[in-house]
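Every protein chain but one is kept in place in this view of the complex.
Up next is chain A:
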Amino acid sequence: MSSRVLSFSLRLAGTFAAQEDCFLYLQQGELLLGLFGEGGPQCWAAWSVPTVRSGWIQGLRSLAQHPCALHFLADSGAVDTIFSLQGDPSLFVASAASQLLVHTLALSMQAGATGCSGLWDGVWPACAQKIMGHLEESLQSTAAPQVTQALNVLTSTFGRCHSPWTETLWGQLCPLVARLLERTPIPAAHSLVDLLLSVARSPALSSSHGRLWEAVAQALRCLSPMQAGSLALGMLKLPHCPQALRVQAFGVLLQPLACVVKATAQAPGPPGCSMWPPGWLDGAEGSSLTVDTLLSSKSACVGILCQTLAQLEELQPLPQRPAPWPQEPLLGAAVTILRLCHGSATSSSSGGGRLCATLAGCVRVQRAALDFLGTLSQETRSQELEKEVFAVLSEYLGSPDSSPTVLKKAFQTTLRWLLSSPRTPGCPDLGPQPLLFLRELFPVLQKRLCSPSWEVRDSVLEFLTQLSRHWGGQADFRRALLASEVPTLTQQLLQDPESYVRASAVAAAGQLSSRGLQAAPDSPEHPQAQQGLLGELLCILSTDSEGFPRRAVVQVFTEWLRDGHADVARDTEWFIATVLQVVSQDLDWEVRVQGLELAQVFLVQRLGQPRCPYMVALPEAASATPIPEVLQSLCRLRLFDFAFRALLDCDRPVAQKACELLLFLKDKTAMCGGLQEAGDIPGSASGQVTLQRWRAGEQGQLPGDLQPEAMLALLRSTDLEGLQARLAQSSDHMEKSPQSLLQDMLATVGVLGENEADCY
């Protein structure tokens, strides 16, 4: 018998035996014992195939659903086999074995619960006892893999089961776990951390927390800084963690940064160093982490700094983060690390020098520190430190050695700092510090826009788009921007050879133009300059070979239409007609969806916001244009054509969007016009025919001179709601439907019929 069939049979038997009556039936024939018992498949040659072992475990997992199954498990010796499979060479099998143990333990304890109260009476059922014994034995083992297996089973158990018995379980195993912490080196430290966190998070453990906290405190002391870090973060995230432990945990997280600050401090005890909140670092006094261990190897140093920065970044926005939050020393540490990576930190101490040598040019730490610095922008800070931050950001943005990925992060962080920079009350403008920074930044941006690396050009354009979105209206910013070459260079990058850059340039140029910050400083009011950008974007939309720039163009156009951009407002109808015509030919479905979005914005502007079904109908402010006229114009613009064609688009999102648009239109025009049937309106019949033809995949146009009445009739006679419901179902739905299965079978039979092959 092939191993796959064998595996399947094991799973099938398990599935059948999941029902108690079925189980009893199968057991009568001793089938189950043969399949899952001690003398079962382990003796077969096929047992060496992982699929068979996996099938065996899955079968057992399905079977273990009822008390009878538990007896079977305990008596048949299957549990022993599961124990041995925990160390299986196949990871899938080993993991499934552990999961099965967790499940069995929980099931057994559930079954042991008395009566309907569901309370556990304190006596361990046989099966549970066996498992417990195995876990205890494993925890005392000197072999690390065995300890890991036991810890993993326990972690899953505490994570999944929150019944009262888990508390007893922890009470029993806690001393063994604590003893693990006394060993050197601590075995399976990762799993140990996971277990402690899992226990701490368990809502079932209320009274045993004291011993847990002791174990955690011990672990925080004994584990290596790298391992203790994740435990510390987990503890700090707990809402009910005792204060003393929080202090200790936070100390563990702060320690690496404190080490860096200490190593680079010019003289003992400068103000930056003593700014750590009192007490936070006391708990970590006994910690093994010193500059020397930090510097023991480059990879260790980089690893722990990256981890710590990421953990603090995760902690910062949480409500349960430690208070007071040491914002200033953390900022100082982040700035120092960035300086060390950049080689600009001055330190006379040997530790500082070695740190500098270890971190110089390390991209990973740079990225982590920049991310962390960005997070810290959300807090209050002194002017002094803000100045420092902007100075270090300037260094990074200007340095030719910043790698493109670091530069991108630096831009993101800069934007966050600019956005959160305190403003002078009553004045929406940027503060003096950021303004000064921005003035110095424009020459750098200018240079970066000419960078040979496309990633750099792209990041600058994205940054520029964001900048002008936020501050495009402010006089100081406008002056600084217009005094630079940035707008001209942005426009030139519309021709960039890299499509991502072109896309970002489109977005940036569009944003600048919206704000009246476009290039051509000689004659900013000149209409030609504006028409130029519109023309250029239309050209990109119709000719660019890549999808990204074309998508960006339609997005810009949509934004322009929404904001009432002067170019668009000059002749909106021409604009819409032109764009829709180009977009309807586009091969990229995202461009077509964006085109529908543009059409929808246009419709909303003409017909008003969609009605909210839950809103009390307010006396509707009459839309500026009467509906029949709007319909006339929609026909002129061939918007109906566009929408109906999109309705049958082979890409589902396009069809969905078109459906939404047409439903909106249908809703808006509901009370317009008579109740004529579709067939009565001249032109609508041919429209229906065209729709049918399109559905059949034919090309063709809707009759050009379609009247609004015909359109309305077409709109009403099409089952848009039904279509929307169908489209809302995922493509999976089609594949899983019986119809699809039938089609597949028929198709295969058609092909294989002559071979008489039984495909199913």
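Keep this in mind: a residue touches a chain if its C-beta (ideal position, glycine included) is under 8 Å from a C-beta of that chain, and two chains touch if they have at least 3 such contacts; residues count from 1.
The rule is simple: contacts and distances are computed from a predicted model.
Not every chain of the complex appears here, and the one that does not is recorded in UniProt as "Integrator complex subunit 9", selected from "Integrator complex subunit 9", "Pescadillo homolog", "GOG7B protein" or "Phospholipid-transporting ATPase".
In the complete complex, the hidden chain is touched by one of A:29, A:239 or A:497, namely A:497. Across A:216, A:259 or A:345, the residue that sits in touch with the chain not pictured is A:345. When the omitted chain is restored, the residue from A:357, A:391 or A:569 that touches it is A:357. Of A:447, A:470, A:652 or A:666, it is A:447 that touches the chain left out of the display.
The hidden chain makes contact, of the residues A:485, A:536 or A:651, with A:485.
Residues of chain A in touch with the missing chain: 343, 345-348, 350, 352-354, 356-357, 360-361, 399-402, 446-453, 456, 485, 488-489, 492, 495-498.
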